[in-house]
Structure formats: structure tokens, C-alpha cells
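First, the structure itself, so that you have it in front of you.
What you see is the complex with one protein chain gone and the rest in place.
Read from first to last, the chains carry the letters A, B and C; within each, the first residue is number 1.
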Amino acid sequence: MKSKIDYQEILKLINLLEEKKLTEFELEIEGFRIKLVREQSPRPSLVREQPSPSPSPPTPPQPAPPLSKEKAKNNLHYITSPMVGTFYRAPNPSSPPFVEIGDKVKKHQTLCIIEAMKLMNEIESDIEGLVEEILVKNGKPVEFGQKLFAIKPLSS
Amino acid sequence: MKSKIDYQEILKLINLLEEKKLTEFELEIEGFRIKLVREQSPRPSLVREQPSPSPSPPTPPQPAPPLSKEKAKNNLHYITSPMVGTFYRAPNPSSPPFVEIGDKVKKHQTLCIIEAMKLMNEIESDIEGLVEEILVKNGKPVEFGQKLFAIKPLSS
Amino acid sequence: MFSKILIANRGEIALRIIRAAKELGIKTVAVYSEPDRESLHTLLADERVCIGPAPASESYLNIPNIISAAEITKAEAIHPGYGFLAENPRFAEICEAEGLVFIGPPASIIKLMGDKNQARQEMKKAKLPIIPGSQNVIEDFQEAKKLAQKIGYPIILKAASGGGGKGMRIVTSPRQLEEQFSIAQSEAQAAFGNPALYLEKFLVSARHIEIQIVADKHGRVLALEERECSIQRKHQKLIEESPSPFLQAKTRKRMLRAAEEAAKAIGYQSLGTFEFLVDQDQKFYFMEANTRIQVEHPVTEMQYNLDLIKEQIRLASGEKLSLSPSQLPQGHSLECRINAEDPHNFVPSPGKIDFLVFPGGPGVRVDSAAYSGWTVPPYYDSLLAKIIVHAPTRQEAITKMYTALETMTIVGIKTNLPLHLKILSSTDFLSGRYDIQFLERFLAQGKAPQPKKA
Partner (left out) sequence: MFSKILIANRGEIALRIIRAAKELGIKTVAVYSEPDRESLHTLLADERVCIGPAPASESYLNIPNIISAAEITKAEAIHPGYGFLAENPRFAEICEAEGLVFIGPPASIIKLMGDKNQARQEMKKAKLPIIPGSQNVIEDFQEAKKLAQKIGYPIILKAASGGGGKGMRIVTSPRQLEEQFSIAQSEAQAAFGNPALYLEKFLVSARHIEIQIVADKHGRVLALEERECSIQRKHQKLIEESPSPFLQAKTRKRMLRAAEEAAKAIGYQSLGTFEFLVDQDQKFYFMEANTRIQVEHPVTEMQYNLDLIKEQIRLASGEKLSLSPSQLPQGHSLECRINAEDPHNFVPSPGKIDFLVFPGGPGVRVDSAAYSGWTVPPYYDSLLAKIIVHAPTRQEAITKMYTALETMTIVGIKTNLPLHLKILSSTDFLSGRYDIQFLERFLAQGKAPQPKKA
């Protein structure tokens, strides 16, 4: 490391610090001194790691919604449900779906319908892009904030 | 280790730290100083920080005993109480104390008496050294493990 | 009986309902807002549905999402708890319209009792005494004098447009009335731009005492012995107990009968609470009826050794009243509401609970959805836990509560535990001599815990 510590080495050090859960690092060599202090991340709640030891474990009606802060992978944009209801991909059983995987969608284009209290609510895309994934099956219930579609944005 | 410590050597150090469950590491050689602190997994209990909100806070009969893992400052050696009882510095009220601050004591020399169940137990020094501090007042109760004397060891 | 119900609430009451339903063999659906994802009611229900973001208006008050949540989970009934939608007649109506059983009284009764003035007039017809006073505004001194003569002194003059204690004058004699009436008018004019006054009997040392009503759909009604709720600040109850240390046996008997008869008269169904003010002469006056489970229901449960929530669910499913009038209350019960708030200025104190130890042992009940490591969200009310104790005598119950709260530890947020300990050890509380103004006076006298000097 001599006295010529460079950016790459510091980066490596920082990564190491995090990986090894170190909170502090100090180095001092003949006039050269480095000190790193890592903030302790709040301990994640343990509730989800092991739910109640029930013999009949809780069965949510649909997969638990992803944490809202979850980072969208590969810069995908998610369309989430603005309400609780039942997800329909087509306006009626005999019609074709509004969209399929691979389709290009425009802003404000209808993607699906969510039925709530006997009302059919059209859910529109708020972005232009390609339908990368459809995350709920036709006819399945959805909760507030649940991801419905993954859209790959097109640079406008 | 000179000034040519490199990333590989630090990595080895950190791995060692983890393996040996050390939480802190400090090294200083001829102008070179390195300090590593590893995250402590068990969060210290918070109970002591804020005891029950009782209007009459708990009053221990004597100051809370020091944590046994506390590092002896300045290499002092502590004589702790091997029993619960009452601490006396002299064999009887009319006699002079066994030792005073500054006295040189030998190994096996009696330092005090602890009265327990009407028996007088002579407490001896287990080291040769100078009496640096007397930590309990005459006639006061002591609990198991409580520090009684700080002795500065004499190199034999 | 239902096979699945949805609980349209959060916090301790949602958890309380989940447990009661589980004991009845009923599956439970929790609804939750985004910040309540790790709340105990969310985690411990059989199913859970996110119904919206943090603001209650978009989640716990979001009727379409709650109804949809019941529909997609095939719940048969909705328990509204207290607060939120519990006394919203439109919600009860929508439930009925959507084929869901609303676990509470019919919408018509909620609506009737929701209009506090109308409710009082209706209850007057059902022979419940209400506080005597002018039904309309009084603009003329002679009229005031005549009315005051009729209802007896002391009386209180209230600005018709007033509120929050402003523009109120207590008058103890006709001569005083002559002086005060015009002053009160001018004051009302100055403060609210309207000189109109109401005149009402002033209750000296009034107590807030309430009667629990339990009624089935088959016309059977039962009134359970009182809860004394006079320890309150700005209408927020803090400590409740049963029996009241103040109420005489004959007053109790009359109140129970009156409440029972009034409930019958309007065809009450489900649980409800009739709130009264009782003056120093043991005269009682109807204030209002709450058409839901109360926060302080455990006090009654401890006295009668029964489960009101289970009973409420059974009644909603059409079952007959399982309680018998021969069941008698025993001993003495107290409830302390532990709030996440600064005990000095009552400012809410949300945040992460770093450390939590609840009390336990015989006669101690804990109703709470809090846990060590949980973050109290800032969006909802500050009730953190209800500690309820039961003992053979009032003295023993108070000592038990004091010990329980003394050994209860919450670190990370501020709570009103110190205030409770002060009240529980005050002479007035210990002797049972307190009225609805007690706590305000107590706080004003600086008896509230003082912030520690640095």
C-alpha cells in the first residue's frame, strides 16, 4: 500500500469493511492516515424470518407484496395496483387480453382491469415501454400496491 | 510490517479478526498504526440505560459492580471480594488498618477482613505490589466479585 | 357462525379481535396500510390485504378497498373495532348492501346515535334523564331567569357559537344571573361575533360513568355494571375502573335499569355503551351512546369474567345472548392506557421501541400490539398498550396496577407511564375522590412528572 494508496484500493477497503461488518477502520503510516467508519445499518425486523410457529402457517391470499423500497431490477418500471380487487387482463372473458408480453405500450394505454365492488377500473400505463413481465394471473385478487406489470421503458 | 503493508495483509488481518471474534484490533509500530473494530453482534442490553420509570428508582445497597470484563486501567491489578459480607480494613476498631494507600504489599499479605455470617475472613493479596486505591469504605457491605483494592504490580 | 371475518382496524383492538375469532374457530383477514406491514395484527391474522398508503383516509377509512378486501378473501363479516369506520352508518349500510355482516348495530341505530343532539332527544323520550337546559338559544334575560328558576342553580351559560370551554360562565344565584347574563352575551359577541347563549344545569363534581349494553337480535338486552371513566384529559380517558368508587348501590341499580330500558325502547342490537354524567347528588344524565366496542371494555370483562368481543361476534351471527342476568361482577378492575406520548406536554412520541418488557403474573392482563423492535408509526393514535388488573378489592387492584406499571419498561419512545404512577399514588385517586376535572387540576398543580434536569 506504500504511501500511494489509490482509489481502487480504497474502494476495495470500503467493500471489505461492509462485507465483514466492520464499523471502523483507521490506518496511519508516516504522515499518512486513513480512517473509515461505517454506519451500522438498522437491524432488519426478525418477524418475517420466522413467523409464528403455527402448525398452519399464515397463508396470504397472494404473494406478499414486495417492499416498496425494493430496487427495480434492470431499471424496470412497475405498474402497481392502486386498489384492492380482482385482476382481469381482458375487458371480458371472450375478448383478447389488453396486452401481452413483448407488446409495446404507450402512456395512458389500458393494461388491465381491476374489479372492485362490482366496478371495472381500467388501469393505464404511466410510461411508454415494452411489457417485460405480467406478474398476476387473470382472475386473481390483488392488494393495494401489488406489482402488476414490469415495463421496460423506452427512451423517449 | 514496516510501511509496506498491503491489501492482502489487511485482508488476512480482518479475516483473523472475524475468525477469532475480536471486536477491536490496534497495532502501532514505528510510526505505523492500524486499528480495526468489528461489529459486536449481541446488542448491549438497554435495560440499564433507562431503568423502570419508578418514582422510587431501585437503590442497590452499594455501587453497581464493575463489569468483570472491564479492562484494568494502567495495568492495575484488582483484588475482588470472594464472598458477600462486610468489609473491614482493620482486625478490630481500635487497630490500625492492614494497609494504606502507597503501602507495598507482598503476596499472601492480609489486606482486609470480610465478615460473613459472623466469621471474619482474611483477604490476602495474590500479588506483590503497591496499594494504589482502596475502593470500599470501612464497614460497608460488599458483594461477590466487587473490587476492593487496586494494586500496582511490582515487576518481580 | 361465520367461517371467516375481516378486521377493519389496526393496533391492539385488531389483535384482540383476531384472537377472539381464532378462539371461536373463525379465520381472520387483516387489512393494513403500507407502514403497518410489520404490525402484529398484520402478522398474526390468517390472511392479510394491503389496503392503501399511510394516511388513514386512504387506507383504514378507504371503504371501497376494505369491502374489496372482504370480497377477494371471501370474508363473511367485518368487525370495525373502534374509531375509523366503527360508527360510520354509511359503511354499515354498504356492508349490508354487499352482503357482508357488519359486526355492530344496524346502520339506522348508528345514524340515530351519531347525531348527538337527536340522540339526546330520542333518549329523553325513552325516559333517560338528560341535562336540563334550553333546547334553543336564549336571547332574553327574563327567559333565562325563568328557565334557571325551573332547573335550579347552579347553571352554566354557554356561547352558542363557542367551544373548547370559551365563553362559559357558571352562575349560582338569580342575582348573579342578572349580572352575568349581559356580560356573557357581550363576551360571546366579542369572541364569536354572536351573542346567543345556551343555558344548562351545571353539574358540580360531575363523574363520567358509563353502562355497557349487550343486546341480541331477538330482543334480549342486558346492562352490565358501570365503568368509571372520570380520569380524562380533553375527553381522552386515561384510567378506567369498575365498580365506581363513588356510585351508590341504588344509583347503580337505577342507571342499569334506565340504560336497559332505553336500549330496548330503540331496539338496540349488538354491543353499545351509554355514557352518563353523574353529579355529586348521585343524579345521572345521559350524554351519548357509543355504538361500538369501547377501548375500556376489558374492565367489564374482568369484572364479569366474560369475553365481550366473542359475544359481539356471536350476536352478529344471530346467536342469542349467552350472558345471564344472574352473572354477577366480582372484585375490582382497573385499566391504564399507556400512550406513546411525552408525559409532560402530551405530544405523541412515535418511533422505534428498542426495548419492551410488559408486566405479568396473576391478575394482570396486557392488551397490546406493541413489541420490542417495532416502530410506532406517526400516522395513527398513540395508544400503545392497555394494562388491565383485577383483584378482590380496589386497594389491592391499585397496588397491583402500580406494581405492574413500575416493572414495565419501554425504551426508545416516551410514554405516559410516569403520569400513571403519579395519579395512582395520589391521595385523591386512592380515596376515590375525583371528578372529570380532576386530571386537569392535577396537571395544573404541577403534579405531573417534571422533565428531568440535565
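A few points about this structure:
Here is the rule we go by: a contact is a pair of C-beta atoms (placed from the backbone, for glycine too) under 8 Å apart; a residue touches a chain by one contact, two chains touch by 3 or more.
These numbers come from a predicted model, not from an experiment.
Contact with the chain not shown here comes from a single listed residue; of C:23, C:96 or C:281, that residue is C:23. When the full complex is taken into account, the listed residue touching the unshown chain is C:40, out of C:40, C:61, C:138 or C:376.
Of the listed positions C:64, C:154, C:363 or C:377, the one in contact with the omitted chain in the full complex is C:363. Counting over the whole complex, chain C has residues 15-16, 18-20, 22-23, 25, 40, 44, 298, 301-302, 305, 307, 330-331, 355-368, 371-373, 392, 396, 399-400, 403-404, 406-407 touching the chain that is not drawn.
Residue positions on chain B in contact with the hidden chain: 42-43, 45-48, 51-52, 58-61, 65, 68, 83-86, 116-117, 141-146, in rising order.
Note that only the chains that are shown with their structure count from here on.
Separating the centre of chain A from that of chain C, both taken as means of CA atoms, is a distance of 42 Å. Between the Cα centres of chain B and chain C there is a gap of 55 Å. The mean-CA centres of chain A and chain B are about 52 angstrom from one another, to the nearest whole unit. Within chain A, residues 43 each touch two or more of the remaining chains.
In chain C, there is no position where the chain touches two or more neighbouring chains simultaneously.
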